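Read through the structure below, which is laid out as structure tokens, and then see the notes.
Note that one protein chain is taken out, while the other chains of the complex remain in position.
For clarity, chains are labelled A and B in written order, and residue numbers in each chain start from 1.
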Amino acid sequence: MKSKFTIFALITFALLSWGLYEALIGAPTEATMGPVQRIFYYHVPCAWVMELCFPANFLLSIAYLIWRKPEIDALAVSTAEVGVVFCTIVLLTGPIWGKPVWGIWWTWDARLTSTLVLWLIYVSYLILRKFSIGGPNAVLAASLAIFGCLDAVFVFMAIRWFRTQHPKPVFGGGADSGIDPRMLQAFFVNMAAFTALGILLVWLRFVLERTRQKVEEAHAMKALGATR
Amino acid sequence: MTFATTLKNTLAKDLQLEWRSKDAINSMLFFALLVVVIFSFSFDLSPEESRPIAGGLVWVALLFAAVVALNQTWSRELRNSVLDAYRIAPAPLESLFLAKTIGNFIFVSVLELVIAPLFVIFYNLRSVGPVYQLVLASVLGNWALVVNGTFFGAISIRTRSREVLLPLLLFPISIPAMLAAVNATANTLTGEGSAYLPLVFLAVYDVVFTAVGLFLFETVLQAE
Partner (left out) sequence: MTSTDNPGFVVSLREVSKLYGRFAALRNVTADFAAGKLYLILGENGAGKSTLLRVIAGLIRPTRGQLEVLGSKDIRSIGSQFGYMAHASMLYEELSGMENLQYFARLYGISDPAICEHAIRTVGLDPSLARRAGQYSQGMKQRMSLARAILNDPKLLLLDEPFSNVDVTSAREMARLLGEMRDHGRTIFLVTHQPALLERIADESVWMSAGEIILREHGVSAEAIASGVTPVQRRSDAP
């Protein structure tokens, strides 16, 4: 298990290094936006990882409420934490890219707002986990996650329908026709690299959480004075 | 001990309790008044300027005032461990949830009956669109706020800093409902744009989250 992890970590590191090279040097500078456009190679992959983590947490929360297995909860908390980290990066890199290129830090369009709301919901999820007294953390947090993810869907729809009077600059993708193949390469390498990083971090956090759970269980068995 | 009778009895009991402890209602109403006043003189606007914004202001003011009411109704059940007495009785837990939600809905509506007219007065508001739409937005928006608030109130029973955690959990989740309610209110007040879509949206939101709340309430209340 440990060797698998090490190999995967090395692959991730290799991908990230390659991605870094491609993003900063390999890919040509974008004609209109200039060097700041390179943030795109980080912003979009991070958003992608976040979009894997949060729905995963939603499914895991449902699964936990049905089966109540500690492994499921460990995976749930891992995806939530990693998701929040990547979501934070998305929310920080977006405005950094947006301001020089489009002249605005922020706009309340559907994608941005639902990303922000998801961030708020999952931060409150993590706070709830910290603040629960005694045992029920996992159950309460799982219930919150279900509410939260359903809510995010509503947020997305709400903004699309109710904020049409505001201008909506198109983010995400930079999908102009005739995109330079070196840019595409940089993009895909970084997508792979960040996905690998996301998986690695979730894996690591999962192992940490399982270890903590097992230690608690060992203490509990000791307290029970059981010999089996 | 059927669903309907338990619902009726619990709701009647809650209303009776609220009536008896009038100091709680009075402080909530006064708090609502204060919120309105502070908002009103923070944004000094002419009637035309205020119409598109008043919707947002009313709902934000209501959100803050509602949290006070929501915290109150659950803390009453925790005093003297009365909730334990409910849990061991053969009464369905879902009817407790619905009874508390309806009770909260009534309290928050009372708060709104204080807040809304005050905004009308302070901003010299006059609605261009039909008033029944405002009422509908108010009813559906209140329910959205209250159904989530009651559920998260039940969650925060098991936590430290219970009274802080309730708004902390409630505010992010309420965002889409607030958006729709504000939109419907603003559209009606200014007469621009249709309030139909946001009202339907709110109705769907209400149905979905009431269902999820009913479904998960027992899980959350009996969580160990």
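The working rule: contacts are C-beta pairs under 8 Å (C-beta built on N, C-alpha and C of every residue); 3 or more make two chains touch, one makes a residue touch a chain.
This is a predicted model, so every value here is computed, not measured.
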I'm checking contacts with the chain that's been left out. Which of B:Asn124, B:Ser161 or B:Gln222 qualifies? B:Gln222
Decide which residue listed in B:Leu17, B:Leu34, B:Ile121 or B:Val207 touches the omitted chain of the complex. B:Leu17
Among B:Ala89, B:Val135 or B:Ala211, which one is in touch with the chain left out? B:Ala89
Pick out the residues on chain A that sit against the missing chain. 134-135, 216, 219-220, 223-226
Interface with the undisplayed chain - residues on chain B: 1, 5-6, 9-10, 13, 16-17, 20-21, 76, 79-82, 84-91, 222, 224
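Note that only the chains that are shown with their structure count from here on.
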Averaged over CA atoms, how far is the centre of chain A from the centre of chain B? Could you give it in whole Å? 32
Complex contact set, residues of chain B against chain A: 148, 151-152, 155, 158-161, 165, 168-169, 171-173, 175-177, 179-180, 183, 193, 197-198, 201, 205, 208-209, 212, 216, 219-220, 223-224
Hey, which residues of chain A end up touching chain B in the complex? 65, 113, 117, 120-121, 124, 127-128, 131-136, 139-140, 143-144, 146-148, 150-151, 154-155, 157-159, 161-163, 165
